[in-house]
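Quick notes on the structure that follows.
The chains shown are only part of the set, and none of them has been moved.
Order of writing sets the chain letters: A and B. Residues in each chain are counted from 1.
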Amino acid sequence: METMDFTMSINTFWVLIAAVLVFFMQAGFALVEAGFTRAKNTTNILFKNLMDFCIASLGFWALGYGIMFGAGSGFLGEIEFFSNVDHGEALGLPNYAFLFFQLVFAATAATIVSGAMAERTKFSAYLIYSAVITLVIYPISGHWVWGGGWLASIGFHDFAGSTVVHSVGGWLALVGAAILGPRIGKYKNGKTNAIPGQSLVLGTLGVFILWLGWFGFNPGSTVSFADPGLVAHIFMTTNMAAAAGAVATVITTWIRYKKPNLSMTLNGVLAGLVAITAGCDVVSPGGAVIIGAMAGVLVVFSVEFFDKIVKIDDPVGAISVHGVCGAFGTIMVGAFAVDGGLFYGGGFSYIGTQLTGVAAVGAWAIGTGLILFYGLKYILGIRVSRKEEENGLDFYEHGEKAYN
Amino acid sequence: MKKIEAIIRISRFEEVSEALHEVGIDFFTYWDVTGVGNEKSGAIYRATVYETRYIPRRIISFVCRDQFAEAAVNAIVRSAKTGELGDGKIFISTVDDSVRIRTGEAGPESLYIKD
């Protein structure tokens, strides 16, 4: 038996286990997206979810890690090939432990978009998008907040990534879905039609898996087990926000649509989880319940807003869940943070900082998203033909049905 | 020989099956379909409340000798009826011939229905 550096062993162990849970969120996203779309596009959506993780793994390892965590400037890290500079040491972690943890986060940001663009996006265009987000878009804004960049300096607080991960994914989803246009049949003669997903079993299992993964996502962002009380605290806030989100959505749908609605409540759980992600370390469980519940209400109206007013067709609700609730949750840190939040006597400046961060990252994601998706559209095309869409992407893009 | 095709509510299937048995129809084939008719049902999916006219139904289809047709139709009406919109329809048509694959026999004898 060699002697052990217990601190390093425990911290590394914790970070890797948390990363494994976050990794498994990929399966959760795949199931939610497959469940919320139609059977004729299932091979395609599963395939996209699988490949974006693979491409993100390669891309983040090859370049993204350095851009995000390299010293560089306040705006940008550095080009470090194949993660050859150690950014774990400062945290008392092996470089590869920190890298792997960050890599699964990058992949999470990447995968959010597939749901919003489901059932009509070209496979090849999607693969390119996956590379660009993990090589460029995500690492740069990530650098601002987590890589010691300018948002970190002004005190912007996004503990586990409501903004850095989720709202980046959400805003890219917004731009992508807007540029793509709605699925055929979604809007007809000014009417918004429901296009029910194929399976709530897949949707529900996916949400349970995502919830599970969030117990790696949020508490794992401590990247250390030095403070067991903090980790346990984050487990509680994470769980309570999700539970409160679900209950709030159930009540909202029950009142608004006369019946308790499962498909929306699944979004409500995720809304609560996304919203608490920024402040899971600094709000109390009671605060988490309030934030989660507000997100659970907000998500219903946000989905309606994009669906019926703005008429951007987002089959799984990614824009509302990740974009809107991610931004909302980040701002709420300024209100509910036990130390310095508005409701704890801290004044408005904290909220101001949070707003700055949300706006800056939002602008970045939307700006780069516009360039990326318009670029793809004009160079390669991002939307399949009418015929392919009508007959299903599985048929023409892959020659392989999901079910036989 | 008559072919009877009844489009019924799935929830009445057991009753119809028993009622047919009582009038001597022990053989039939069924499958699930979607019906579009008078009945509407409220539905919700995520944020959209809508009314759908696509209602799950079941088709029961069988061929019987002419003299059984009326009793069979009555049995179905009796057992499939709830009185509410959407109880379904029965269509009766004429079949030229029937063949039992196992034996190759054709005509009414191929329909094992006790008289």
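We take it that a contact is a pair of C-beta atoms (placed from the backbone, for glycine too) under 8 Å apart; a residue touches a chain by one contact, two chains touch by 3 or more.
Owing to the predicted nature of the structure, the values given are computational and were not obtained by experimental measurement.
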Formula for the whole complex, using the labels of the chains displayed: A x3, B x3
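Definition applied: only the chains that are shown with their structure count from here on.
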Residues of chain B that touch chain A when the two form their complex: 43-50
Complex interface listing, chain A residues touching chain B: 192-197, 253, 257-259, 261, 263-264, 267, 300, 303-304, 307-308, 317
